[in-house]
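One protein chain is absent from this view; the other protein chains keep their places.
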Amino acid sequence: MSGLPPYASTGQRVWYYSFRVICGVIFFFLIAPILVIIPLSFNAENFFTFTPEMLAFDPAGYSTKHYQDFFTNSDWQLALRNSLKIAPVATLLSVSLGTLAAIGLSQSHVPFRRAIMAVLISPMIVPLIISATGMYFFYSNPYIPIPFYGKLELPFTLTGTYWGVVLAHAALGIPFVIITVTATLVGFDQSLTRAAANMGAGPVTTFFRVQMPLILPGVVSGGLFAFITSFDEVVVVLFVGSAGQKTLPWQMFTGLREQISPTILAVATILIAVSVALLFVLEMLRRRSERLRGLSPG
Amino acid sequence: MTEVLAADGRPLKASLNRALRRQKLRALALIAPLLIFILVSFVMPIADMLFRSVENEIVSDTLPRTVQALESWDSSSGEAPGEAVFNALYTDMALATEYKSHTRLGSRLNYELTGVSSLFRKSGRRVKRFDTDVYADAFRDADPAYADPSQWAAWMGDDTVRAAVPVTAATYDAWAKMIVEVDNDDPAKEEPWDFVYTSLYNEAVAGASLPVAVDVSGVEPVSLREQFVEVDKNWLDIDVWQTIKIYAPKYTNGYFLNSVDLLKGPDGAEARPESERIYVVLFIRTMIMSLSIMGMCVLLGYPIAWLLANLKDRTANLLMILVLLPFWTSLLVRTSAWKVLLQQQGVINDVLVWIGLVADDGRLQLINNQTGTIIAMTHILLPFMILPLYSVMKTIPPSYLRAAKSLGATDWTAFWRVYFPQSVPGIGAGCILVFILSIGYYITPELVGGTKGVFISNRIAYHISSSLNWGLAAALGSILLAVVLLLYWVYDKIVGIDNVKLGG
Partner (left out) sequence: MKTTLKLMATSCLTLTASMAFADGHMANEMTIVSWGGAYSNSQQKAYHEPYMENTGVNIINDESSAEAVAKLRAMNEAGNVTWDVVDVVASDAIRLCDEGLALEIDADTQLADGDDGSKASDDFGDLLVSECFIPQIVYSTTVGYRTDLVGDTAPTDICAIFDTDAYPGKRSLEKRPINNMEWALLCDGVAKDAVYDVLETEEGQAQAFAKLDTIKDDVIWWSAGADTPQLLADGEVVMGSTYNGRLFSLIEEQKQPVAMLWDAQVFDLDGWIIPAGLTPEREARALDYVKFATDTQRLADQSKYIAYGPARASSAPLVGKHADLGIEMAPHMPTDPNNAKNTFLYNYEWWADYRDDLDAKFQAWLSK
């Protein structure tokens, strides 16, 4: 694909260029909504509508008032703070537990591997609405089932609490961590840990000084997926959370339902900017990992 | 044959086995925390929810005496039940009204039979003012002991009295429990309510020996059947009683029958009337639309993945950002943006009219129908197709294609016979991922799907938050989950879950 050979026939040339055009159209399809969001967030009106003033590039048709609204409105600020409080903790939970489990799963002799994997991946495959309602009921009245005894009811409730939302989001993020970390571990050379052990390193030292730096890109990218899962999650938080845990997507959802305001688009634009920054970080990490991998044997 | 020994003198085989066991344990110890976490925070809630699809304790909990009395009623007799059932209903209703559970039961049964809700609400309001106060007056007039709360408490603590008037004793116990739980009062200081005297009267008439003998023959009996019928003549409706009887057991398959447009009748499952059938159509539609979305994703995702896999890394990574950016933009915002783009006065139609492809009065209907759902969801799920495809294509050496061509294959043959078969695992992975994710979606279809572009999940959400028919929601959810699990199993068999990569 890297360039057209000089001996290409006319047919090949036509195909080569039309293929590029097709791909261009698909890329356009992918980012079209974003191209709409950004200008509309500077709309001077309170609707999701391209006004005649905007189309005429009249400065009167544009304004930054929706950005001001986002930064001054206490509801939006609370939602932003909540999102920032919930997503990192949920991510940390899924990353730490998920990485350990992925290392366990990547060992050569794991009994019931397929079954365990299926359970761990399940939060990704169970339709969200089912997960949300199930968690809603169960977190309201958590219990531990004891065979031949019945239910041991726990004396607290998780619905409408911070930890309830964090637990739910952590569960939803886990499949992403498992998938990316196991994928990185497939390429991990187990002889490195043996070498470290040979030289007298304990399992903890080996993990942090040998294994972790090499699988870090997988862990980070799994973590980013888990973070985005929590950061963009609306169905579960609507059910499990309450006003105290109102996150950005929650605020957007009620906003879309009760009063359409381009503030939602302003928030989205800011988030897009953050996403671009995150993607950039991811790309840097990937390049770093490639450098490290270049050094590792095999 | 001599046994091979390890360095420490044990047999090598045992030593190896021990090492293997230790390795297994260590692996399990690493997995255990997460496994327990997922089981508790995720699998249990799902199991708990699925249980609601068969659970049906509310009828026998709210109307225990009525349910028991109904056992001897023959639903095919064509007659509403007799006085005994209404006596039981009176006690149940009087208690349920205090617990305020009668209206809850009413709305539960209203899912099965329209009108039960108001029947229960009306009867609950009136049940305290039934004419049964004549019994209470008769007893109190006959002997003041019957008006003394502490005397009642003493009788009910006495086993011989309890044995003589067992029904009254049970009714009194239920009443006392209610007084403590609802009113926070001491039953020994409260005079029993009319329904307790009613039980006592019924037993006295049947010849039971009362704690203090009273001649009740002079009391004009009050027909509770008539009292209830006076409140609402629907108490004579056989359908009401049939519904109560059918839903009396603690577990029911009624919700599942309902989810496939059937009805739980007295003689088993029946078809629902044509005008109420929705779910089978919805399930089929959800499947077909998810398949279309999956097809669209393959169609659009394959060229992109191919391009990305065959470009120089630097360019590919740049273009990859275009794929990942929408993936990381809020789903709600993207869906709203599609609304702006697709509506009849929207950007796409405006452009088409401006170019002249479409007449101004013939603007295309792109939203609030299946087209809208398919476009928006294809967009949302496309990255889930591109990423696995890309990671598979990256592993196909470009030299294979060149070899095929140098052996005389045309471009098409080389692609179709050499490259495509090797990319099939990626297509499989992407397809199943997109399909599984799409059949569970509900927010996007809700916002852009109109009436014909909504999925079964929308109905589940409706039953959870609006109609409060949680049992039906659970049954619909169980069916959906079963379908997804089946697909997952197929996927694991064909592709293997380890082969999913998310671009990292």
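Going in written order, the chains are labelled A and B, and every chain counts its residues from 1.
Everything that follows uses one rule, which is that a residue touches a chain if its C-beta (ideal position, glycine included) is under 8 Å from a C-beta of that chain, and two chains touch if they have at least 3 such contacts.
It should be emphasised that the depicted structure is a prediction, and the values quoted were computed from it without experimental measurement.
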| item | value |
| --- | --- |
| In the full complex, displayed partners of the excluded chain | A, B |
| Sole residue of A:Ala60, A:Met212 or A:Ala273 that reaches the chain not shown, by the stated touch rule | A:Met212 |
| Residue of B:Gly115, B:Pro149, B:Pro249 or B:Gly295 in touch with the missing chain, whole complex considered | B:Gly115 |
| Option from B:Asn17, B:Thr315 or B:Gln344 whose C-beta touches the chain left out | B:Gln344 |
| Hidden partner chain, residues of subunit A it touches | 45-49, 75, 85-86, 88-89, 92, 136-137, 140-141, 157, 159-163, 208-209, 212-213, 216, 238, 242-244, 246, 254-260 |
| Residues from subunit B at the interface with the omitted partner, ascending | 99-101, 103-104, 107, 110-111, 114-115, 117-118, 121, 275-278, 281-282, 285, 343-346, 368, 446, 450-452, 459, 464-469 |
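By definition in this document, only the chains that are shown with their structure count from here on.
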| item | value |
| --- | --- |
| Distance from the mean Cα position of subunit B to that of subunit A, given in whole angstrom | 27 |
| Subunit B to subunit A touching residues, read off their complex | 20, 23-24, 26-31, 33-35, 37-50, 52, 300, 303-304, 306-307, 310-312, 317, 319, 321-326, 328-334, 336-341, 347, 379, 382, 411, 436, 439-443, 447, 457, 460-461, 464, 470, 473-474, 477, 480-481, 484-485, 488, 492, 497-498, 500-504 |
| Footprint of subunit B on subunit A - complex, ascending | 1-2, 12, 15, 19, 22-23, 26-27, 29-34, 36-37, 40, 48-50, 93, 97-98, 100-101, 103-105, 107-111, 114, 116-123, 125-131, 133-139, 144-145, 167-168, 170-171, 174, 176, 179-180, 182-184, 186, 217-218, 221-222, 225, 228, 232, 234-235, 239, 248-249, 252-253, 256, 264-265, 267-268, 271-272, 275-276, 278-279, 283, 286 |
